[in-house]
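This is the structure I want to talk about, given as structure tokens.
Omission of a single protein chain aside, the complex is shown with its protein chains in their original locations.
Here the chain labels run A, B and C in written order, and each chain numbers its own residues starting at 1.
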Amino acid sequence: MIAEKEKNGFKESLAYIFSRNPVLVLGLVIGQLAAGDTTLQNGVALSITYLLITVPVLVFASVIGKKLPDWLKIVSYAVLSAAMLLPSYFICGSISATIFDSLGIYPSLLAVSTVPIVFSSKIAEKQSPAFAAVNGLCISAGFAVTAILLGAAREFFGNGSLWGFKIAEASFPAVKLPFWGFILLGFMAAIINWVKDLIKKTDKNPDGEEERV
Amino acid sequence: MTYIFQFFTMMLTALFVENIVFTRAIGTSWMFYLTKRPKELLRYVLLLMAVTTVSGLIGYPLRGIVYNSEFRHVLIPLLYIAVMAIVYLAAYFLIKKFLPDQFEHFGMTLGAAVFNCATLGSLLIPSSERLDLIGTIGYGIGMSLGFGFAVIMVSYGLTRLEYCRVPKIFRGIPIALIYLGLLSLAFYGLVGHQLPT
Amino acid sequence: MSFFVKGIFLEQKKEPMLTRSTLVMRQEFEYFDCDFPDTPVEELSAKQIIELARLAGIVDESDGKMLWEKLEKANSGECGTLIVDAIDDEPYISSQMSICIHQPEKLALGIELCEKALSPEKAYIAMYRHILDSNFGIPSKIGKYRVKKIGGRYPAESRVYRHIPKGKNSVIVGACAMLHLARAAEESRKMTSCFITVAGDVVKNPRNVEVPIGTTAEKILELCGLTEEPEAIILGGSMTGRAIFEPENETVGPTTRGVIALARSYGTYSYTCIGCGRCDHACPKALSVCAMRKFAEAGKLDMLQQYDVSMCIGCGACSYVCPSRIDVSATLLKAKKQIEIAKKEGTL
Partner (left out) sequence: MKDRLMFQNAPHVRQSESVVTIMSGVLFALLPIYLMSLFYYGARSLVLGICGAFFCCAFSAIGSLLLHEKPVPDLTPIITGLIIPLLMPADIPYYVVISACAVAIFVVKLPFGGTGSNLFNPAAVGFASVAICWPELVFRYPATMQAIEIFGESTAKIAQSPAYSLSFGAVPDYNVLDMLLGSAPGPMGATNILVVAACGIFLIVKKAVNWITPVSFLVPYALLCLAFPRISCSSFDALCFELFSGTIIFGAFFMLTEPVTSPKRDFGKLLAGISSAIVVFLFRYFGEFEIGFASALIVMNVFSPVFDAVCENILHAFRHKDSIIATFKSDKVRKKLSDNQDIKAEEIKEEPVSEDEQEKNAEVIEEIDLSEKEESGEEAVQ
């Protein structure tokens, strides 16, 4: 019984990668991506930071969260997630020495984003540690897919390069500004909606009429 | 007098030129949360202002210690989160003791309202730009006013979008993001054209 | 600043109908018996006049009520003003005005009778005078009654209510009903006919006709002749009437004001609202039409009520001016009905 529930839960948490993508469908960490995610390297660095913050905080919440008093909960999550910036600083430093300088304040803002603060206290506390870990992994995987795609697209159109290697001449430097980040994220979200629509059509009613408004 | 002038310049800069949402892209998820609950906006802006001012005052002398550290990218946010934690705990117990009926109303969301990107962002930006104390506080107040301004602008647009014939795949998050992007484009016209290098 | 500008300028197109006299369709008149046949017209008492109106079965063409009921209701209290409604503000429609121009004596007699029945403080005839159509002369007096010219823009009928002094029992009666009353008093004739304007760009011989009640639209059109096959036949006024599909089955009643045959229906249009705001300026009630249409399409009944959709009088001015040819007026009237239903059910 419990195992079955967990199995369904796993399926649900896999949905965080695509159909319940934390960025594009739930609309959670948009700002950091729109402003900070200007190259592929930045995207990878942001994803690593996010992974290192999300999984430990969620596991911590499901293990100890219930035993803490109300006032200490959020404080402990916030401090823990800020502390997790340190390992990510070392790992990302191996990609490129100046990556945290180029990202500015945005990786540290990940520490107080919605998932480690709100999601942990509202949902993760009621889950088993393993399940919370899988949930965290899937959420950060969904984040990573978005961040890497967006970073690659912006680096390609903005600099004509990928991972720092020049491959094309074309350049549209304004893509690196935050507003193009918002607009591109909007279009990516629209594509996800479109794909979801397609899947619904082929799955359930192949010749059913869609409602038009 | 010069201090007052500096304060207001910094505040207006933070309010319009470096608007927290439109040019810095910080606090979007909270903004979308607040556009659906316009009644909470004023309370939230006041809370944001109070938290940034108090934490800025406490954090200003402390941040000199970690400024020149090699790990400042990690230590400064950690420092400010610790300061915010102190402010949060103080607010928590004060409200619980002196305003118990208010505490029932929003005591549970207080944590989420203190620890979010908008508050941390409006503390981190002045510290990374190395502003002095007056600048820091002016910047924080301008940032929180700018946040309220941004919420109002976006909520006008979102109510207007309900009556547009938005294509099905664009409804919801996508059109809100595109709308936000276009607004932030307009604010870039004021800033000028500082392309990132 | 047209913050308060209301209504629209309409091309009236009344010219050939008004200059020609009324064509009477051949019919047999019905007469009624009355107890006071020998009394001269001038000596009829108020009660007798109301009785006459009842016996003749006169229906007021401006609102479809029985004339005697209206008179009795007005007679019960002190009557302030008697207004004879000869306002034909819709294009083509001119049956009331043509009575004023071509049969003034009879009309004056009818009003005299009505005045005697009600003894109002003052009585006048209200006629619509469009600024652009000044060719035909509107008489300044009919009998001893003053003609008050209502100028301005299209929905003029609602503006007449303004001239009523507040707090007094005033009554508005139609000009055709007055004519029928005069006939009833003089000849003891029952009201069996109605005055109808036959017009439109495919009608060969457009004019005002007097036809028996119950004549089909097809017959009326045959009487005046068609130059080519119409695409739209309208029963009623050109702004508020309804399009009909079976002219051989649709009959005219006492409140029908016209039969209009048009060569082209305005057709459907594939454009959407471009938000020009002309409908807002056209609305005689100063409603925010453009916003209300959007609410109606989104099904927001609460917002519609907040924007006072219930004040819409359905004049059609908004649809007339719309450059995208959207049926704004029809949408709003539908929403108004929906709100009434929702109020009855208590869901709103």
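Please note the rule applied: a contact is a pair of C-beta atoms (placed from the backbone, for glycine too) under 8 Å apart; a residue touches a chain by one contact, two chains touch by 3 or more.
Small disclaimer: the values here were computed from a predicted structure and weren't measured.
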Omitted chain's touching partners, listed by label: A, B, C
Sole residue of C:Ile234, C:Val252 or C:Ala296 that reaches the chain not shown, by the stated touch rule: C:Ile234
Touching the absent chain when the full complex is considered, from C:Asn169, C:Thr251 or C:Ser288: C:Ser288
Sole contact to the chain not displayed, among C:Pro16, C:Gly151 or C:Gly299: C:Gly151
Those residues of chain C which, in the complete complex, touch the missing chain: 1-4, 6, 10, 91, 149-152, 158-159, 161-162, 164, 166, 229-234, 238-247, 260, 262, 265-267, 269-277, 280-281, 284-288, 290-291, 307-308, 311, 314, 316-317, 319-325, 327, 329-330, 333
Residue ranges of chain A at the interface with the undisplayed chain: 172-174, 177, 183, 186, 190
Contacts of chain B with the absent chain, listed as residue ranges: 153, 156-157, 159-161, 164-167, 169-170, 174-175, 178-179, 181-183, 185-193
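Just so we're on the same page, only the chains that are shown with their structure count from here on.
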Pairwise touch network: line, ring, star, complete, or other: line
Core chain by centroid distance, with centroids computed from Cα atoms only: B
Where chain A and chain B are represented by their mean Cα positions, the distance between them in whole Å: 21
Where chain A and chain C are represented by their mean Cα positions, the distance between them in whole Å: 67
Whole-Å separation of chain centres (CA-atom averages), chain B against chain C: 63
Multi-chain contact residues (two or more partners), chain A: none
Residue ranges of chain B in contact with chain C within the complex: 162-163, 165
Touching residues on chain C, where the partner in the complex is chain B: 272, 294-295, 297-298
Chain A to chain B touching residues, read off their complex: 24-25, 27-32, 34-35, 38, 71, 73-75, 78-79, 82-83, 85-86, 89, 100-101, 104-105, 107-109, 111-114, 117-118, 121, 173-174, 176-183, 185-187, 189-191, 193-194, 197, 210, 213
